[in-house]
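One chain of protein is taken out of this complex; the other chains stay put.
Per-chain residue numbering starts at 1, and chain names A, B and C are given in the order in which the chains are listed.
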Amino acid sequence: MESVLDYLTMKKKIRAGLAGANGYVGTELLSLLSMHPNVEISEISGASSAGRKIGNKIVKNEIDPAQCDAIFACLPHGEAGKIVPNWLKAGKVVFDLSADFRLKNHKNYDDWYHAKHPAPGLLKKAVYGMPETNSEKIKRADLIACPGCYTTATILGMLPAVKKGLVKSNIFVSAVSGTSGAGKKTDLSYLFCEVNENLSAYSPLVHRHTPEMEQELSIAGGKKVSVSFVPHLGPFNRGIYATITADLTDKKITQDAVNKAYLKEFSHDEFTVVRDEIPHLKDVRGTNYCHIYPLVDARGGRLVVISVVDNLVKGAAGQAVECFNLRFGLNKRAGLNLKLGWI
Amino acid sequence: MESVLDYLTMKKKIRAGLAGANGYVGTELLSLLSMHPNVEISEISGASSAGRKIGNKIVKNEIDPAQCDAIFACLPHGEAGKIVPNWLKAGKVVFDLSADFRLKNHKNYDDWYHAKHPAPGLLKKAVYGMPETNSEKIKRADLIACPGCYTTATILGMLPAVKKGLVKSNIFVSAVSGTSGAGKKTDLSYLFCEVNENLSAYSPLVHRHTPEMEQELSIAGGKKVSVSFVPHLGPFNRGIYATITADLTDKKITQDAVNKAYLKEFSHDEFTVVRDEIPHLKDVRGTNYCHIYPLVDARGGRLVVISVVDNLVKGAAGQAVECFNLRFGLNKRAGLNLKLGWI
Amino acid sequence: MESVLDYLTMKKKIRAGLAGANGYVGTELLSLLSMHPNVEISEISGASSAGRKIGNKIVKNEIDPAQCDAIFACLPHGEAGKIVPNWLKAGKVVFDLSADFRLKNHKNYDDWYHAKHPAPGLLKKAVYGMPETNSEKIKRADLIACPGCYTTATILGMLPAVKKGLVKSNIFVSAVSGTSGAGKKTDLSYLFCEVNENLSAYSPLVHRHTPEMEQELSIAGGKKVSVSFVPHLGPFNRGIYATITADLTDKKITQDAVNKAYLKEFSHDEFTVVRDEIPHLKDVRGTNYCHIYPLVDARGGRLVVISVVDNLVKGAAGQAVECFNLRFGLNKRAGLNLKLGWI
Partner (left out) sequence: MESVLDYLTMKKKIRAGLAGANGYVGTELLSLLSMHPNVEISEISGASSAGRKIGNKIVKNEIDPAQCDAIFACLPHGEAGKIVPNWLKAGKVVFDLSADFRLKNHKNYDDWYHAKHPAPGLLKKAVYGMPETNSEKIKRADLIACPGCYTTATILGMLPAVKKGLVKSNIFVSAVSGTSGAGKKTDLSYLFCEVNENLSAYSPLVHRHTPEMEQELSIAGGKKVSVSFVPHLGPFNRGIYATITADLTDKKITQDAVNKAYLKEFSHDEFTVVRDEIPHLKDVRGTNYCHIYPLVDARGGRLVVISVVDNLVKGAAGQAVECFNLRFGLNKRAGLNLKLGWI
């Protein structure tokens, strides 16, 4: 691999491979990378579109790591874990958007994904790709496990409260996801007429993003945090709207104290914004921002936090690009200056 | 007023007046009443449509109580309270769909509605119009205060748990409402392009349905219940999807025990159904049903309950018709055999 | 088969079988028939739900005609044609909602459906199930071929103009259908995220409803009518919005003359309404109505007609019930008094 300096001095662009370009996350990442000033997309794979042309590239069944400096994997969980070891052996930097390398304890993976982990030996090497909590490690990692969408909203939403001990360690999350979160798959449940004018919870208390939330918040808080998570499918394309609550550790904790903790925590972060107005999903649509609104419930002795992201950007492809920028020493906003104000 | 027997023997139909036919609830009620086998709509009022014809009736500015046996009021809160006393004096049975007579303590009204109650003397006389909790009183009442939409979903969802002491008295509700819940008003916030592809919380912890929930659940449980309520506006026309949680009083309470309590509580109720699958909003769309799914969270020591209604039917117009059927001794399902399976 | 008189005197209900209850049309028909005052649903079949219970009926793989007086078939084209002959031999009245018996000339079927007609010998026997044009024949038919959804809107929209010779015989139709028109099938094209915030034409000039439109309008006009038809898929569940145009035969034809022709044509029809305001799709949603708005374009020398139906009701299941009511001598509105004013 070339030295980071080469890229920074712009002698050459970074060659990025994209494995799994067919799905909604893969397509989003392809769009982002194709506009990234420091990236040349060198390889694209996608099972169902192999042989088709995207730009001047032929989509392959598998990417050739020799043609890449960095590889982004948008593959189903289980599949990523099988192929990533080869890429690492070839000396490439891997950004894996599947769930395969997010959990540090492979037993957690086995339990929640009901499958044997495909490469447990690599879990130690993997760094959780959340710039707000892990930027220094990401800069030096070769295997970056990019977080899930619900997870990003939940962890960022509760991070300051958990770190500062403002809340008890039993968190309840009710979140609504746009239907792109279900992926591009032919299932009757995701037909237009089934989702439109509908709303439904699914996998309540057993959704696979739960152990990620618990792992990262436990690390942040320095004690075991448990999360009761109820996800919902909503009739819109993009976005996660998470409404989170936990009991205050002390009922006298004020709104002002909470605001200060939140503002301080994210003061150096480019894309995580503490709001003083209730965020709307459309405030972050099409962007890499996470908007957070913490609210003290004095009557109920709780903290309520609203946290919103675009599931395909900050919740997936955008956050992967953020990690990529960190890892290759690029401008934090490179490729992520996305248009605001989408309706 | 004629005797109930007259109506039952079908010598004549019940003359119903509808005050406030312009809004979404008013229109829904008009549709339901127009198809009700025992009803003749005798008077219609509606400020913005006065003078127009609906069927063979001219819409008036105010209805004439002399032409009515029962009067349904779909007026803004504050306005209903001013005119209802006249109708009661004229000896009519009043079904008020506003918030004016729902709270027993007028101070609660003053606090949450930021206004002086227009007729505090009538609060004692008013009966809360929820057939599942109040059917005997509704049969004898002349002023029936029909519940709010979020309230219906929440109270029904937690009623068995609170009555049986299964949960602690501090309840958290995250609910999403279809946009018809905001009423038919010209506000930029409710324009199509503002709501579509969006989701947003509003009035978190201060929504006016909160004291209704607390009042009725406190009565049911025989102790003070507090509710932390976070409503959201969603991009669909109809429906309330409430995701509710409270800590279990005993972590050993089983799913089986909960199911039994729920099934027993609603065993005699026509429209409230305990489900063993997660309800979808569309399961109740266009119907007077409330579907409830209670789920024990053993890891988190909580009960999670999903409760869904159509905000315009069971959450407003349909429940008013249910009360009307009770009050006039009609078949419980009269006018409420609505088509299922809407997409 | 029992005599019609038996049913009319209500000695017994008509036993209806429903073949193909899984799809959107099948489900809609099931809902309508289950509320029909003169119907007992005696048999239900549905490949993908065989063995499941609907109400007190077990869904079968095939219905038993011996248990039915009338059979409604909501099967794919090609399949209906194979099984209908058996039902007719068993002496049953068949309402076929597929395309198999709509075209009088089997060559038309072969050409537009790219398949050999499964039962060309029955085409003579089949009656096109449009009450506005064919009520007398429907009353005596045993095989009623219920029209397609686009077809219903288009034929009704142009019927008076074609019959009275107000327009030339080359018609252009641009129509938008709700996505339920595509059926309940697992195809990436109909996923929520593909349809939402999208609109697209499909099968322009080659859609299979074209020969039906041409056949019926040619019969009505007494000369060959050709139709250029461009259908579109729109981001809503239900409805057909057809915008139709043809050149006036005489540029001096007035709006007044057109209105008179339209009003006269449909003066005895229960469900087809000539409007003097532009119809909205929601005016007919969930109902069996067709709303038509004819507009003379004096500058362009054209007639423009807007014609709207609910594709699942008047465009499919409701119109089948209308035919059933005609055939069994029932009230025209039996089972079709559907709630108006849906949002």
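Side notes on the structure shown:
Just so it is clear, a contact is a pair of C-beta atoms (placed from the backbone, for glycine too) under 8 Å apart; a residue touches a chain by one contact, two chains touch by 3 or more.
All values derive from a computational prediction rather than experimental measurement.
The chain that is not drawn here is touched, among residues A:P160, A:G286, A:G301 or A:G315, by A:G286.
Only one of B:S180, B:S200 or B:T243 touches the absent chain when the whole complex is considered: B:S180.
Across A:N22, A:S42, A:S169 or A:N237, the single residue that touches the chain missing here is A:N237. For the options B:A70, B:A153 or B:V195, the residue in contact with the chain missing from this view is B:V195. Against the chain not shown here, chain A presents residues 24, 27-28, 30-32, 34-35, 180, 197, 237-238, 286, 337-343.
Hidden from this view is one chain, which touches chain B at 24, 178-180, 184, 186-188, 190-197, 235-237. Touching the omitted chain from chain C are residues 170, 172, 174, 176, 193-194, 196-202, 204-205, 226-228, 230, 232, 234-239, 241, 243, 245, 278-282, 285, 295, 297, 299-302, 304, 306, 343.
Going forward, only the chains that are shown with their structure count from here on.
Chain B has its Cα centroid 40 Å from the Cα centroid of chain A.
Annotation for chain B: residues touching 2 or more other chains are 197, 237-238, 343.
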